[in-house]
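Quick one: this structure, given as structure tokens, is what I'll be asking you about.
The complex appears here minus one protein chain, its other protein chains still in place.
The block that comes next holds chain A.
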Amino acid sequence: MLKQTEGSQAVAEAVALSRPEVVCAYPITPQTHIVEGVGALVKAGTLKNCEFINVESEFAALSVAIGSSAAGARTYTATASQGLLFMAEAVYNAAGLGLPIVMTVGNRAIGAPINIWNDQTDSMALKDSGWIQLHAETNQEAADLHIQAFRLAEMLSCPVMVCMDGFILTHAYERVDIPTQEEVDAFLPPFEPVQVVDPAEPYSIGAMVGPDAFTEVRYLAHHKQLRALDLIPEIAEDFEARFGRKSGGLIHPYRTEDAETIVVALGSVNGTIKDVIDAMRDDGHKIGCVAVCSFRPFPLEALRDALHDALRIVCVEKSLAIGIGGVLASAVRMSLRRLYREVFTVVAGLGGRPITRASLRDVFERAEAEMLDDVTFLDLNWEVVNAHLARAREVRKSGPIAENILKAMHADEGADIEEAEAGE
């Protein structure tokens, strides 16, 4: 049914349609509306046969999920930012134990300085934990990916993280097609766990493994994700056949035919990028883009095929690998092995900074002209940076540095105003 609804609410309804049996979460912005939505559906009796557990921390939230999933219940949780990092130990553990938990991450920056707005630093921090990581481009895709995620997780016995940009998607009202319960039931069979703690058949789950077998266990985790490279497109195709729309899959290429420049990005920023590409195509630029939906497993082959004929690649990333630059660009370079292509990193939208079409067009044109630096920070305010760098060379003063910078900037402004007033 078509609905004008908030992204979080659409995801909550999609999760409820997937019939989770245990849902537990701790509130953190911008994830809160999602679990509030699921909680309300449980409380209202719309989502039946589901335990909604309130917990004291994100660490506990995923730990409860580990217990319920190991005991054979379809399990869902959601988090963001500091919450994801607080549960980091359990994130690795859920993957190591092979538990098919589905978790939404409402992507948000990581402090310090504390910042509630969107970027993708949080999920990037846990990209190598063994979770499958799918990035939604729109609210429709976010909702659809959750239904697909449960099927994928349970087929592989592997946890799946569905990432959606905080606020930009979670809090945005858009038209979303929410499927019926019958449609979802036909697509998503009931959960049949491959391993379960049950007195009828006692297993020990979570034994200590020494050097003799640990590498093999890790290899098998890697192997499982490689299997997902086949399953993710299969599930997306089946979804399209049943629900009549494309959602999920490994990558979404857009106007890449004859493109000399291809932009690669994750999540909602692809919408803006497509607008820029349309405008540039109208002006005769040979440019296209590829949205990466499956960041883990990383679709090396699919991306290599998509990028094969381009001359250069621009990775627009809403995260920063401090000390090297681009997280996405590193993976993209791997997909280009033995192909020489220029790969540029554009770090954009950190901590919720708007990513404008004008700024994107500027960097894309500079890339076309081979004028772009390897790593570019979109719309970086050099005044602030230089003020700090100059300050850092001076004798250090007490107090928070950010505060001092602002004070210094305001002092300058004040002087300007005084001068202007005096002039009048």
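As a convention for this text, a residue touches a chain if its C-beta (ideal position, glycine included) is under 8 Å from a C-beta of that chain, and two chains touch if they have at least 3 such contacts; residues count from 1.
Everything that follows uses one rule, which is that contacts and distances are computed from a predicted model.
Look at the chain that isn't drawn here: its UniProt entry, checked against "Acetolactate synthase", "Cation:proton antiporter", "Pyruvate ferredoxin oxidoreductase beta subunit" or "Response regulator", names it "Pyruvate ferredoxin oxidoreductase beta subunit". Residue-wise, the contact with the chain that is not shown comes from A:K224, picked out of A:K3, A:H171, A:K224 or A:R333. Within the complete assembly, A:I53 is the residue of A:I53, A:A172 or A:L300 that touches the hidden chain. If you put the hidden chain back, the residue from A:G111, A:P189 or A:G206 that touches it is A:G206. Residue A:Q195 is the one among A:T46, A:N115, A:Q195 or A:S359 that touches the chain missing from this view. Residue positions on chain A in contact with the hidden chain: 21-22, 24, 49-51, 53-57, 59-60, 63-73, 75, 89-90, 93, 96-99, 157, 195, 197-210, 213, 217, 219-221, 223-224, in rising order.
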